[in-house]
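Partial complex: the chains shown occupy the same locations as in the complete assembly.
Chain naming follows the written order as A and B, and within any one chain the residues start at number 1.
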């Protein structure tokens, strides 16, 4: 059922809040007062509630069924964490209150930092980055600052494997580095020879995801880090897949210099339809001095914040954002960590890997795993070789899964695998749900190989919408609602006022 | 382990299907030396009651803003958010969904983003907006980077009225990219200096209104000067409620408007998560960073929404993307849109007027305190005052009276030589009793 936009149902004079009357005196502001209508419709509370509740029912969610988006780690989001983040002592706390009135908040940040450092085996962490990509930015800025401090500012290139997340090269470019790709071996890992060939005095860093986006552990990781360090470069690890090894393997033991941790993946802060995330970056001894302000330190009067790049923070490369990071996400992540403990987090990694290998095993009879040899880590990657000649594509399969009540897997990523289907179940899926998924997937596969491909090619049929025309959207962008007339929204509002 | 559904017998059966002797075998690609057999030196798992006790204990060691008279602003504002907003954003279907990559089963999120973009465009007086940034400060930095792409110039001028954290964030990013940042000295009335600084190399000027000292600024002349020099005007707003009372950035000539959207729909959260607003003139849309939602039709011709213009983005363009931003602030944008649709035009205007009225009360009360000088000529809901003693010390002293008096400017910028400047904000949550308590405390502590 079509749900009208608020601009189509709301009233220009309607409001869903009751505010006390005030003298409308803004005379001191003169002609800086906004005289023209803004163009904002209002809804009463019952109308707003229905609008958004109805809209919500058009979404798939982890709370409804498996959401096996590879590399996105859609796991259960405990409501305890939501409750904790909403305690007045955190939610109703201003970032610039005197620190003597925020000691509990600083203590929580300090405990979170302790867990992250312990779990990664790294001596320092920058908490402020606001998402994974922001963490990458933080990591590369730290590396850049370190190179500059050591007179290595001429290093201008970052090496990135072809299978990397798009954010890796984008981040490198964003901080002014040029990007060179590292080749991949047939078994889905960094090509050591190619890496060695490309490492030089111009290389600032390598950015390697581990476990990588093929769902595989970089077997030669120790050699990768040795070669990198020998060339005077730093090893940035994309920690998006930390979920697979948390509690079992410490990136610090692998020679990593910097790694962001997506709190919204490994530590289950909710994705919320596209954020907010949080991307703290753990740092090696070599990089720690260059971490951005602010950070928490312990002093004689309790905990305090180092907010400026001076004195003890003289080498800090600057600031990632206003204030101190995603506190609301810190609370949730800490609640998640404390709930699991050292034993639970280890089990997280084991069950995540077990679930992925189970899917890989159950589907490999029919589908073609991209890397059949050996186990995968937290996600199972298939290519579309097995679809050859059927006329059915990865996209069709994904859409057909929607009709079975599941969210599709990640598709066409990583780019290095043709027609990639990247399936990440996570540790919070019961075996029953995995079986239900595998059976649905196998039934679709049979349909693809049988003579039922037309149904797949026009899927989904049971979703709130059929396939959407993305080309039209991009060719003639309609990015805001406009009234049917050509008049600006504000004038429409004025006319109806 | 309440979050882990596999049972021991499930695990055994799954290993059998996989053909692995045990789980550790699945980790065999990890170098043996790096495989930790022992548990890490951290506490073991804990029940919900125990975790709640620990974290609630930490929360209790903070003084929540609402516990007493409270006057902090400086980029984050304490507003009342209707209970409906927080209820809706906690619905499973919004809270536990991912970025809407599969639009057929994500129309809820997508339509909200479309509404959000339209609201942001209306508020800022510009034609298009994106689906949100991390926060106002990173949106500001991104706007400067965007100006570099649009103008192919390498210099940005930051007004002395720009929030120092925003300036520092922008400097940090722009410096790495090799841009030259001219950050003008902190100044309460900072705008004349901006016009003087504009030259033919200028990619953009960044002006905040109301600025960090609370000053409401007519940026029309700056816009003219910038445009005459071929530069873009970026207008920053840290208090989104002010859009309900003040002339929009677009109406004053801004090419890009960025803002912190926290004030609408979002709690203080000790600084995050917040939501960055980002709006531009239509012709600039393809240089805009971040996700964008657009209208289209489905196979049956029904109206629907998708993420679009993704050729600007990192997952397609990789190192040629307009930004590296990926996850943004979807849920905070949802909260913003719900709150703003409840307010509507009428409610937002009334809320803004109410904030302004509270600040006028505040100004009157503080003007009467001996030793206090009000520095802000035209303000929205925040003013700067000069105090005869260190503002930092004064704030600490007022705590003894149960009053959180505001933000010492020196906390934001210790180098500005403004140790005697205090930023004081009022909102609809401020009561006459709060204001009287502040005035009394200041009088007592200064005297």
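To be clear about the criterion, contacts are C-beta pairs under 8 Å (C-beta built on N, C-alpha and C of every residue); 3 or more make two chains touch, one makes a residue touch a chain.
Quick caveat, the model's predicted, so the values are computed rather than measured.
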**Message:** What stoichiometry does the whole assembly in this file have, expressed with the labels used here?
**Reply:** A x2, B x2
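One rule holds for everything that comes next: only the chains that are shown with their structure count from here on.
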**Message:** Roughly how far is subunit A from subunit B, centre to centre by C-alpha average, rounded to an integer in Å?
**Reply:** 19
